[in-house]
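Missing here: one protein chain of the complex. Every other protein chain is in place.
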Amino acid sequence: MDTLALLADGFATSLSPLNIMIVLLGVTAGLFIGAMPGLGSVNGVAIVLPLTFIVPPSSAIILLCAIYYGAMYGGAISSILLGIPGASTAVATTFDGRPLAQQGKAGLALIAAAVASFIGGTISVVLFTLFAVPLADLALAFGPAEEFALVLMAFTTFVGLGGDDKLKTIIMICLGLVLSTVGLDLISGQPRLIFGDMPGFYSGISFLVLAIGVYGIGEILYTIESSRTAPQVTPARITLRDLGDGIRTMNRMWRTMSLGSFLGFFVGMLPAAGATPAALMAYGIARSTSKTPSSFGKGNLEGVAAPETANNAASTGSLLPMLTLGIPGSPTTALLLGGMVMWGLMPGPMLFIEQPEFVWGLISSLYTANFAAVAINIALIPLFVWALRMPFTVLCALVMVLCIVGGFAPSQKMHDVWLIAGFGVAGYLLRKADYPLAPLVLALVLGPLMEKSFRQTLIAEQGNILAFVERPLSGTFIALAALFFVLPLVKYLRKGGARSIAPAE
Amino acid sequence: MIYKMTRRAALAGVASIAMIAAGATSALAENWKPQKPVEMVIMAGQGGGADRLARLFQSIIQKEKLSSMPVLPVNKGGGSGAEALRYLKDNAGDAHKIMATLNSYYTTPLRTDIGVDIEEFTPIARMALDTFVLWVNADSDIHTLDDYVAAVKASGGEWKMGGTGTGQEDSLVTAMLEKEFDIKVTYVPFKGGGDVAKNLVGGHIDSTVNNPSEALGFYQAGKVRPIVAFTPDRMEVFPDTPTATELGHDIVYWMQRSFVAPKDMPAEAVAYYTEMFRQLSETEEWQTYTKDKALMADFLTGDELQAYFIEEREKHAAILADMEGDGSS
Partner (left out) sequence: MLVADRVIAIAIMALSAYLMWHATALPIGWNGMTGGPGGGAFPFWLSLIMLLSAGGVLVRSLGQEKSSQHFFDGQMLRSVIAVVIALFVTIALIPLVGAYVALPLFLFWYLKIYGGHGWVLTGILTLGAPVFVFFFFEATLKILLPKGVTEPLFFPLYAMFF
């Protein structure tokens, strides 16, 4: 009851005309920033942060939430239209979003992404409203061992399946993991794999650089080669009927979407994990529990809906440890945390007690931002789809410029732009030789988390490797990971091995 | 025209920048203004304590209009700041780059040979000194430093001390503790101070050496307990926590938060930035922040700052030599 009263007060603030304007502005800006390959919510929030000093904190936090949400929606746009994940959270969206766009169904995929994001956002905000405080303790129960087990689970839900060439998949996973170790060894504090002391490698190889390289440049080169012999991209079109069809189709995906929302919220809540493993796990689970797993990776709408519900739910979830524990789960929440400190608020266990107006104002603005984001997103879909109808040579030229500028923007190093070009050429050749690229990118994203938590656990437990299974929470995750790994095998055996398992890509 | 003049000044390689900067140069500062946005290089990744502080400075500069051009933070945290140090070295003479430092400013070049000599850089201003406190979980029975030492000894080396990485500030304090009390702990590195504090509250590690700002929230909620402060005097926010010095153990350690500029930055530019940070240090926001976060706002510029850097580097060289001598990690 108390909660509801506080939330009502929050809505009274966030629904004032000025604040509604702010939400619309923020969401639109966020949407475009998120849709740009290389840029994400972190760029938008970083720019606006100093400005928030000038406006009152309640309006400032609304603006920040609006940009945060807008960018989460926007991430799916570049994944679907260009096949370049704008942020690691949107990798899984490319797996089915890109094929859909190539079949001329970009509009449908974008609608699915928007609706799924809305559902994920809504369910997670409700969970947040109801359980924010008690759930903080769960986040605390996660130590390095549990983190490792969780990442392992994210990995196996994904890798356990798939009918690609096994040897080549293994090579790509290992390559991704090795590339993820470039830079600094956190445990000993020594640089490693910096290839003859090149300072550009000190900070490691960022996910964005690899993704823009192999999915951006590599994809363009691949399409240039195949475009004249067999056109791959069907011109996209969108009508109002598509919108209705899209929403009707979505109606059949409640199971996937609610699973994605819960999974996203709970995984996103854990400081070390966040939205990326959540989206991957949602995709993996949607595929392995589907009646037609073979349709995944070839343009199944559920393959767009699952990761999109999960990553949006996770972005709400990751606000929870920031507010209740003062621990940011992602660079963006770290910046939000910095903003709160600047406004003189002390995030942590006391925030809910000492600053209830702020907390519930924030939560109510999440609701408002979510509504605004889905409305603006759907309204802009025709514009995005229209952009895809440009002549191929024009689109390629513009995307390449975007790849260069977007690759430079996050770290502001020419080193990264060269790496993008290199990865682009390498990705093109590997793709032609039937090496799967998704495991490479996934391994790079999950690798650092895996190695760090694995070694932290072993140090803390004096080298006792059994620690992973002895702890109840991490033991459970390891068991689940093993289950996900063998599940496809069981399915395969039950079918008598007559039909082979679904190909992943 | 102005651009050309700046270039010439840079090429001339003014040797005595520090000397000029040390003097009262507000008259000179009026002549020079940044021509383009100023890049504020941060020696750490996004979200850490150093990053948050740098962005706070950015906000105050923007709000109080202390600079005619925006100051834009850029994170170059790779290799414990080695990336930032190399970047600054490669941009000698640049009048539009400044760097926010922490103690890895000394330790990183000492630990790995990255070809950087910090004496070449131009000191701008020291804004504050951050403090360190030894923390345990509030559920533990440890209330005093003696309890702590006894508990660590009883654990037989299995005592888990969380920190932000070997060679980082807290690991140096840990090494000093080990040496002073002849104890042995297992040092578990985490990604950042917030992560360390969370793992302490969650019971995954036994103690930490955190900055107060990183553990203050948990302290106010009664989840963590300060055991001893590594400051010369008791801290205002923890009046009941003794300092190591008053218990008869000479362990004092600071984290400096300063700004430096590339080698051979034109003297006018140095004067401009020095004045900018002087004004910043007098703003109300900064004063409130330092008080709330238990920071020592100790403003220092020019030659004195350079002398301070060199002295600190010697101290850190000695601590690091001790650490490696022990063969501990």
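By written order: A and B. Residues from 1 in each chain.
Please note the rule applied: a residue touches a chain if its C-beta (ideal position, glycine included) is under 8 Å from a C-beta of that chain, and two chains touch if they have at least 3 such contacts.
On a predicted model such as this, the values are computed, not experimentally measured, just so you know.
Remark: the omitted chain is touched by one listed residue; of A:L177, A:M250 or A:L388 this is A:L177.
Residues of chain A in touch with the missing chain: 33, 36, 39, 43-44, 47, 167-168, 170-171, 174-175, 177-178, 181, 185, 187-188, 190, 192-193, 195, 217, 220-221, 224-226, 228-229, 391, 393-394, 396-398, 400-401, 404-405, 408-409, 412, 414, 417-418, 421, 424-425, 428-430, 432-433, 435, 451, 454-455, 457-464. Residues of chain B that touch the chain left out of the display are 3, 35-37, 39, 69-70, 72, 186, 329.
Throughout what follows, only the chains that are shown with their structure count from here on.
Each chain gets one centre point, the mean of its Cα atoms, and the points for chain A and chain B are 33 Å apart. By the touch criterion stated above, chain B contacts chain A in their complex at residues 45-48, 51-52, 55-56, 58-60, 62-63, 73-80, 82-83, 86-87, 111-112, 114, 158, 160, 165-168, 186-191, 194-195, 197-199, 201-205, 216-218, 220-221, 223, 285, 288, 292, 329.
Interface of chain A with chain B (complex): residues 42, 46, 49-51, 53-54, 139-144, 183-184, 186-191, 194, 197, 199-204, 271-272, 321, 325-328, 331, 333-335, 337-338, 341-342, 344, 346-351, 411-412, 452, 456, 459-460, 462.
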